[in-house]
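Written out below as C-alpha cells is the structure these notes cover.
With one protein chain withheld, the remaining protein chains of the complex are depicted in position.
In this document, chain identifiers A, B, C and D correspond to the written order of the chains, with residue numbering beginning at 1 in each.
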C-alpha cells in the first residue's frame, strides 16, 4: 500500500477520543481531557514518561476500561466495525495462561472465535515470526521474560487484527530480535492495511516505525504534542541513517523533555 | 573513585563462574560451560538474545539457583564476604508484595535485616531517587508498569549493596527517566565502589554505563565475547557523542549480530 | 391379605420377640395379615413416620401418644406388650447404691431424650436434681471405667453386656419396680388408620399377643432366626437373645405379677401415670390424656 | 465517513457520575433484593404447606415456626448462647491449630510426610465413635472440654488444608526476594507466607466457621449436654416430643447464627484483602 493510499485512508477514522478523562477509584486522575484521532491505516506511536496514562489510554481504546468522562469512538470502514474480535492487543505484561502451552496460548483468540480451520498452521506461522516455533509445547513458566513477551505478540497477531494496540511490545527484547520484529510488523502493517497504536519508550523506534508520534505528559496524563513522520514506506536502513530520521528523533526528544520537565528530580 | 583505583580493585575478585552449566529439570540446557570473572568495583553489562540465559546467570550469581555443574564463587574484600544481605537484585519482573504499600515494599530489605534506625528516611531517599515519593502509600496494583519497576529498583538500592545485580532494570522506562536513573546509578556506583552486573538489551546503555560488556549467545547459552570500555568516568554527554562511544557500540553490536546469527529466521 | 407396615423402635432384637414370632410362625398370615416389620434405628423417629403416614402402626411407649396429644396429633395407643418399662439405672456393686433413693445427689449419665421422660419422674419422686446429670454416649465404656459412675440402662441387656466387663455383677435398678408406670413396647397408630381398619388392628394385636405368649413360655427360636436374619450383627446373636428373654421372663416384663393379659392396659394405670407426669411437670394438668389411648382393641377382647 | 459507536467503549459525555449512580444502585440492590427474596421464599413455603395441607409435624409453615420461636424465645436463646460458646471456642481453637499445624506441614517436608495421614485420619473419624473415649479421657466432670475437643475435631481440617495450600502457592518471585535478603524462617513466614496464604486461609475459615457450628451441635448430641443445654438438646427434645415447630425454630436460630458467623468472616476477609487481592477487589473498569 502506498503512502498516498494511506493518506487517503486516514481520512477514515478508526478511533477518536474526545476530552477523554479517566479517574481511578482511588482518586488518581490518570488522564485529563485528552483528544486523539487515529485514522485508518495509521501507525501511531504513543510516548510519555512512566505513569502518564499510556496503558490506560490503550485500555480505553480497546473497551477494556471505561472513561470517567469524554467520548470514545471506534469507527469502521463502512464494511465492518472495528471491534468484535478485530482488535489485537499486546499488553504490557505477557498475561499468558499458565496452564496452557505456548501454542495453546497463541491459538486462544482463534479458539475463542471458533474458527479452527487452519489453526495449527496459523499458530506455527505466528510462532515462527517471533522465533519460538521450537517452544510450541513449552509452558509459560519455562520461558524467559522476553520469550513470554514474544508469545504475547504472536497471540496478538494471529487474528490479523484491523486495529493493533501494542503496549511496549519490544521493551524486553534484544536489539536484533527487536529489529527483526520491527520489520515483520511493518510488513504486516503494509500487507493488511491495519491500524496500529503502539506505546513505546524508544524515540528511535517510534520514528522508525510510525507515521505519527504522539507525546503525553504526566500527572495528570495529557497530550502535549505530536510529530508527523512523513517519510515514505518501506523504510530502509538509509532512512535510519539519514538526516530526516535524526531530525524527527530530535523533535520527539524535545517533546519528551518538555513532557518530563519537573516530573522527576 | 578514580578509574586507576578501580583498576587496582578489580584485581580483587567478587564473583567467578567456572564452567558454569545449568540444565533445567525439563531438559533445557540454559547455560553451557560459561566462564566469567567479575572484579571488585566493576560495572559489567550482560547482553544477549532473548532466552540466552542472562537471567539464569544472575540467579546463580545471587545464589538463588543452583548450577548443574561448574564452580560459582562469590568473594569478599577481606573485611566482609559479599553475600549475606549485601547483594541487591532488580529482578526482571517487579515481584512486589501486593499486600504492602510502595514504601513497605521498598523498606523490606532493611526490615528483614532488623536495622530500622533511619528506615523512614532511607525509604524516602530511594523513592525520591526513582521519582515515586508521592506514591509511598500506594499499593502495587495502583501503579503503572514502569512505576512498579522503579519501586523494585528502589528496593534494590536501599541496602547500599556491595554487589548489585540488575535484570533489565530500565526496559520499561522512558528515555528521560532512564537517563536520570543512569546518572543516579553511576553516582551510586562511584560513591560506594560497589560492583554491578547488569542485564540490558540496549547496546548504547551498556556502553555508556559499564566498563565491560559481555555478550552471550543462545541455545545453549554461552559466552561469545566481551568488549572493554576503557573510557574514564564520570562519563559525560561528550562521551556519548564522541567517536569512542560509537566505536564501542559498533563492537558490541557486531558481537550481538554474531550471537544472534542463525537464531531467528 | 391386609397389609400392615409396622415400625419397630430399634433394630430387630429380643425385645421384638412377639412380633417376629407371630410373623415367623405364620400367626399373622393365619389372621389374614401381611405384616411388614420395619426396623428402626437411632435416627428413626417412629412417631414421626407413623404421623407422616409412612408406617401404619408403630412401637412406642405411653409417652409417644401423650406427646402426640400434646402436639395436637391424633394418635392413640391400642395395646401395651411390656407391662414394665425395661428402663434401668445401673451402678457398680459395692458403691453403697442398691435402690433409686441411694442415687440421689450422685452423678448419673442420662441420654438427652430421657430428660423429658423418666428423668423428670426421678426428680419428682426421688428428689434428683439437674446438676446430677452427666452425658450418656450410648456406650458403656465410661461407666465401666469409672467405679462411681451410674448410668441409664435397659434391663434386658445390662447384665449381659456389663457382666463380662465387671468383676462383680452390677446393681440394676428397674424403674418400673420403683413406681414408674410407663407402658413400653406399645402399639400405636393414627386415629384415622385405626378407625378405618378396626378388624386388621384387632387381628394384628391378637396375633402379636399369641406370639408373645409363645416367646415367654415356649420356644422363641423361630423369632430369633427371623430377626437375626435381618439384623445380622453378631452382637445381636443368640447370646443376647437368651439373656434378654430370660430377663423378660424372670422379671415379668411382658405380663406382670398381677396377671394381666398380654398387651393389656387399664384406665387406672394410664390415669396414675399421667398424674405422676403432671406432678413431674412433663405435661399440663388439663391435657386430655384419655385421647392418648383406647382400650377397645385390646387383644383380650373379641 | 462512517462513525459507528463501539458499544462497550462509548461513554457519553454526561456520565461523569456514572460510578456514583451504579454504586448507589448496587447498594439499593444489596439492601433490598436479598430480604425480598427471603420473603418470597418464606411466603412460597407458607403457601405450599397450607395448600397441600401438610401437617406441622411433617413440615411446619413459617408462621408456625415463628410463633414457636416467639413462645420459646427465652429457652431457645439460652440454648443458643450455650451452643454459641462452644462453637466460638472450637472455631478459635481450630483456626489457631489449623494454621500452626498447616505452617509446620507446609514448611517441613518431614512433618508433611509424617503428619498428613494422621490429620486426614482424624478428619474422617466420626466423632460419634470417639465421643465415649474422649469423655473417659477428660473425665466426666469436664464435659465442656469433651464438647470442645469434639467440635474442634470437626472444624480444624479445612483450616489446615487451606493453610498448607496457601503457603505452597506463594509466588516464586517473591520467595526469591526473601531468600536474597536472607529472611529468617520466621520473617519469611510472617511477612511473606502468611500474608500470601491469607486468601486461602480466610476461605478455609469460612468453611470452618460453619463446620464448628455443626461440630458443636453434633458434639452435644453425641456427648450429651450434661447440665448445660444447647440447641442440640432442644432439637432432640423437640424431635422426641414431636414438637417439630420448635425444632425448626431451633434450626432457624442455628442457621441464623451460622450466617452471622459467616458474614463476620466475609467482612474480615474483605477488610484484610480488600486493598490487594483479586477475590475481594471491586471491579475497577
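Basically, contacts are C-beta pairs under 8 Å (C-beta built on N, C-alpha and C of every residue); 3 or more make two chains touch, one makes a residue touch a chain.
Predicted model, so just to flag it, every value in this text is computed and none were measured.
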### Of D:107, D:194 or D:214, the one touching the omitted chain in the full complex
D:214
#### Entry: Residue among B:63, B:225 or B:244 that touches the chain left out of view
B:63
### Query
In the whole complex, what residues of chain C lie against the chain that is missing from view?
11-12, 38-45, 48-49, 52, 54-55, 137-141, 144-145, 161-162, 164-165, 230-236
### Task
Since one chain isn't shown, list which residues of chain A touch it in the complete complex.
59, 62-64, 84-85, 87, 89, 91, 93, 95, 97-100, 108-109, 111-113, 139-141, 155, 159
### Query
Considering the entire assembly, which residues of chain D contact the chain that has been omitted?
29-30, 33-34, 37-38, 41, 58-59, 109-110, 113-114, 117-118, 120-121, 123-126, 128-130, 132-133, 136, 154, 157-158, 161-162, 165, 168-172, 199-200, 203-204, 206-207, 210-211, 213-214, 217-218, 221, 232, 235, 239, 244, 247, 250-251, 254-259, 262, 277-280
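We adopt the following convention: only the chains that are shown with their structure count from here on.
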### Whole-Å gap separating chain B and chain D, where each centre is the average of the chain's CA atoms
48
### Message
Rounded to a whole Å, what is the gap between the Cα centroids of chain A and chain B?
### Response
28
### Task
Would you give the residues of chain A that are in contact with at least 2 other chains, written as numbers and ranges?
24
### Shared interface positions of chain C, touching two or more other chains
none
